[in-house]
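Got a structure here, written out as structure tokens. Questions coming.
Only one protein chain is missing from this complex, and each of the others stays in its spot.
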Amino acid sequence: MARDVLIDLRHITKVFPPDTVALSDVSVSFEAGEIHALVGENGAGKSTLMKVFYGLERRDAGDIFFRGAKVEFRTPREAIAAGIGMVHQEILLIPEYTVWQNIVLGAEPVRAFGIIDVDKAREAVRQKIEEFQFNLDPDALVGDISVAARQKVEILKLLYRKVSVLVLDEPTAVLTPQEIPQLFAELARLRDKGHTIIFISHRLDEVLTLSDRVTVMRRGKVVGTSTASELTKEDLARQMVGREVLFTSRRQPQEPGEIVFCARGLNCSDTEHRARLHDATVEVRAGEIVGVAGVEGNGQFELVNVIMGLASMTSGTLEVKGKDFTHVDILTRRTLIAFVPQDRGKMGASLVASILEDAIMTHHILDPRFGTWRGLGLDYRHAAEFVDQIRDQFTVSMGHSSDPFRSLSGGNQQKVILGRELLLETPFVLMDQPTRGLDVGSIEYVHQLLLDLRSKKRAVLLVSADLDELFMVADRIVVMCQGEVVANLATDATSREEVGYYMLGGKEAVHAETGS
Amino acid sequence: MNILFGLVSAMLVGATPILLAAIGGTFTFYAGIFNIAMEGMMLVGAFCAVLGSFFLHSWFLGILCAVAGALIMAGIFILFAVRLHTDEFLTGIALNLFAVGLTTFLLRDIFHVKGAFTNAGIRAIPAVKLPLIDGIPFLGRLLSGYNAIVYVALLATVLSAFVIFRTRFGLRLRGAGYNAACLSSSGVPASTIRIWSLIVCAICCGLAGAYLSLGYVRLFAENMSAGRGWISLAAVILVSGNPWGIAVISLLFGFFDGLTVFLQGSRIPTQFTAMIPYVATLVSLYLYSVRKRRQA
Partner (left out) sequence: MRKQALSGILGVLAAFAIGALLLALQGFNPVATYGALLQYSLFGGSGFTATLTRSVPLILTGLSASIAFASGPVNLGQPGQLVMGALGATLVGLFVHLPSVFLVPLCILASLLGGALWSGLAALLKRAFAMDEFIVTLMLNFIADYFALWVITYPLFDPSASSPMTKPISTAAWLPDMGGVNTGVLFMVLAAVVCWLIMSRGRSGYEWRMTGQNSLFARIGGCKVDANYVRVMLVTGALAGLAGGLMIMGGPHRFVKGLGANYAWDGIMIAVVANSSISGTFLYGLLFSALQQGAIGMELVTAVPSEFIDVLQAVIVLVVVAGRVSLNMVFDWLATRRKLKESVG
């Protein structure tokens, strides 16, 4: 079916100072009424391209044509006014406001003196909900509804402003396997009503299921555009990475050893006395990788915090290598636990510090070789040698160790953190979303690292939202839902669907939550 | 009975500058700005009020000058903290120091005095008798006859509650504080909202400053804001910006301020009575934290 070209991006170039060429002479065109997927590994430039189009980033060269006319969106407001809306990867809503408040924010119906017409707003929102069959409660607080529901609010926000083009950035990253078909059905319905959908993703199965055409990007350049029905997953992967990619696990069978880590009956509440962890029990043995799966917000973060000593539990016990860790301070825990946190910037490092300063944390206390002057001083020379060791052992691409940490790419930052933590040589390693936001090369590297740890008989607890990752490296998968451990499955004996079923608490997500 | 009236009167008088500044601070608080510069805005407002009143022979023009002065301070803050992205905290501290230096310098340069400038030529803001209420025997004395700005402060409190919770601007204002990125991507740049909140805050602080130098007393003294801007900031943070809560806290501070004046005739050394507002701030911080802990 021949369609008109709706959006034409020509020769777009974008540089992030000082060194990163995010987009290099990119030209793509999108047709009206299609679902077009933009595919590439993390760092390929697909998000950046759309942000440049949308007015969130300024391009350094190139032109944009919309409906045949040259346009320049300097702010998202202008893009929305032209009928283009973007839903970002991190859901950008205000949890303290209700669904209808979030939807009308910025385009509120008003009476005299700027007073908001609450009835009119709620009615308009209710109409839109019905029109697109989204199944939401307009008065629910966004902070209380599920992640999938919040995503719908984001989409509705744009539909309320009458956009005809929807750009979705990695929308399935936050959904369970069960919730994805529903999203796809909604998107297909939108397309059938005449909307155009641009869908950014790195998940190849989904891309092939949903889209009409696919454009592949790699390292800031366009590799090619094809019709989805003519492609296979292997074709796509090869285009994305430039070489053959393995989709099968390299995990060798191995008998696990003694119990290294044991958490039993953990209970933890938040400041409003809601139970965040309920009787959680997890065990990890030497030479074993245990994965923790679950929709974000079901207690994984609290589990990690309790293990590290950042949050207190109301009851339960923690044991590492037979030692009771229930009430010890953080430093003691660090002697036996290495920790790679989920948010590099918030918990894993100080972005403004130098690479060296971030690399020696914890070692500066636990390793006497770092001390001078009876422990009062820090031996910076030894620290520099240590950084060299990390750089060589973990193949970090970096400048001088005194450069600021944030000058490193995401993958290299993570390598420094991994190097620091793993060189603590602890029997137990806790990793929280270690491959989030990394490019395929770095992801492969981390997975290999995990498997190496496993063959060296260390015990690893891996919290991850990426089921593919868990199935690739984990021996067992425990599933968390509402703060409880609802399943403990052997990877080789289960499937993604079964895990997804437990992630939703054993309920099929046919009818979406209404926010209650 | 006279003591009661005296105390209530002193309470309202002492509360007004803090209340006004804190109401302004509420707007910046909801917008997500940590506005340390309120102290400096108030001081500049006080100075400009005297400047305007003396040279232009009108208390009304004095008020306008006070607001203008505070707006200039806000303008500098906007230029540095919002446009150039310098750290809000550092900019605020620098601005306060700038305010102290500038007002002291101009005090000497324009009025040729050190310490304080007082002159019969300064026109003070008059007191206002509320038309109907003044006649009522008991209530009249209690409610009527205060300086005009006192009533402005009370009006501002009601108005701000209305604007913040019922209008479109208020929804966006709070949105800027809750999640600025969300607001910006909804088509309303958060920086615009922040700028407006600073403007409102400056107007309020300017009025508060004008009250200090033209309503409360009739002079300008070096550093006469005396920490009230910080006390207002503390008040805003204590109640998380709620205008009604701010009214209550301000009255409390006003009470202590009035107590200071009241006790000056007594045998307690003046230095200790002068400490009262500051000790009171510490005590309320303590009570607040106790309350929070009890909730947890």
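Each chain gets a letter, A and B, in the order it is written, and its residues are counted from 1.
Everything below uses one rule, namely that a residue touches a chain if its C-beta (ideal position, glycine included) is under 8 Å from a C-beta of that chain, and two chains touch if they have at least 3 such contacts.
What you see is a predicted model, and the numbers here were worked out from it, not measured in a lab.
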For the chain that's not shown, point to the residue among B:56, B:102, B:154 or B:180 touching it.
-> B:102
Return the single residue from B:122, B:171, B:234 or B:247 that touches the missing chain.
-> B:234
Which residue among A:297, A:371 or A:410 touches the omitted chain?
-> A:371
Residue of A:5, A:61 or A:185 touching the missing chain in the full complex = A:61
Have a look at A:326, A:362 or A:494 and name the one touching the chain we're not showing.
-> A:362
Would you write out the residues of chain B that touch the absent chain, in ascending order?
-> 76, 80, 84-87, 89-91, 93-95, 97-98, 100-102, 104-105, 107-109, 226-227, 230, 233-234, 237, 269, 271-272, 274-275, 278-279, 281-282, 285-286, 289-290, 292-293
Chain A residues touching the omitted chain (full complex) = 13, 15-21, 24-25, 60-61, 308, 310, 330-331, 334, 339, 341, 346-353, 357, 360-362, 364-366, 371, 375-378, 380
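In the analysis below, only the chains that are shown with their structure count from here on.
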What whole-number Å value describes the gap between the mean CA coordinates of chain A and chain B?
-> 45
In their shared complex, chain B is touched by residues of chain A numbered 56, 75-77, 80, 86, 88, 92-97, 101-102, 105-108, 110, 113-116, 157, 271
Using the touch definition up top, name the residues of chain B that touch chain A in the complex.
-> 166-169, 171-172, 174-175, 178-179, 181-189, 296
